[in-house]
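Next up is a structure, given as structure tokens.
In this view, the complex is presented without one of its protein chains, the others remaining in place.
Moving on to chain A:
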Amino acid sequence: MPDSLSTPAHKPLSNEIMIQMEGVHKWYGAFHVLKNINLTVQKGERIVICGPSGSGKSTTIRCINRLEEYQSGRIVVSGQELSNDVKQIEQIRREVGMVFQHFNLFPHLTVLENCALAPIWVRKLPRKQAEAMAMQYLERVKIPEQARKYPGQLSGGQQQRVAIARSLCMNPKIMLFDEPTSALDPEMIKEVLDTMVTLAEDGMTMICVTHEMGFAKTVAHRVIFMDSGEIIEEKPPEQFFTNPESERTKLFLSQILHH
């Protein structure tokens, strides 16, 4: 199924750095979840993070928009270093969209209201303008006809596409995807991946935590493999899949590719 995805052209990347993580450590109590994470992401770059569950993939990307605190190291997002200042965190979150495994749409609002909410309340756009923009993005994820429905009336794949549209309505510079297809029925995975590919074609900076290796192969500039809180391997997909270095990566790949 992922083979049918079209390949976005790999445009040359600019040298502008969008995300810089330096020596990030995080503990949950005594449990060391992230161990010295170093990661630099350039503008327009697309990164796929994979690894076994509990390896710290989600935690890593959740640190980028500060949904998780970290105890040491530093993260610079779009030129701003994350601090404890609430206003500054909100500032950065405006520029960083996030798509969750369980969609997290707001069930008491219609699809259109879900999308227009943040532009109205955070960007202070007039309602008309925000709704027009929301419709535009709903068209882009190919579900404008569902705009007046409530999330509970949509299929999982449709809900996830609404979630993507909702993030895009904030015109983010970076999109984070936290296992966007893991909670979906198999026949709905493709529609979501297709939407993500379109996004990639437009040059969005993306970090995706996913097990969709087909997506990684066709879309990613780099694939990162994490295990027990560490980045084990970091390579362009063609090398990552054909010529992995570490034994741990090889074992992981053999488990997810041949079953």
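Quick notes
One rule holds in what follows: contacts are C-beta pairs under 8 Å (C-beta built on N, C-alpha and C of every residue); 3 or more make two chains touch, one makes a residue touch a chain; residues count from 1.
The definition used in the following text is that contacts and distances are computed from a predicted model.
Between the names "MvH Hase/Heterodisulfide reductase, subunit A-like protein", "Amino-acid transporter subunit membrane component of ABC superfamily", "Fe-S cluster assembly ATPase SufC" or "Dihydroorotase", the one given in UniProt for the chain missing from this structure view is "Amino-acid transporter subunit membrane component of ABC superfamily". Taking the complete complex into account, A:Leu105 is the one of A:Cys63, A:Val77, A:Leu105 or A:Ile189 that touches the chain left out.
Per the touch definition above, the residue from A:Ser14, A:Asn38, A:Gln71 or A:Gln153 contacting the chain not shown is A:Gln153.
Although one chain is not displayed, its contacts with chain A can still be listed: residues 65, 67, 86, 90-91, 93-94, 96-98, 100, 102-108, 117-118, 121-122, 150-153, 159, 163, 166-167, 170.
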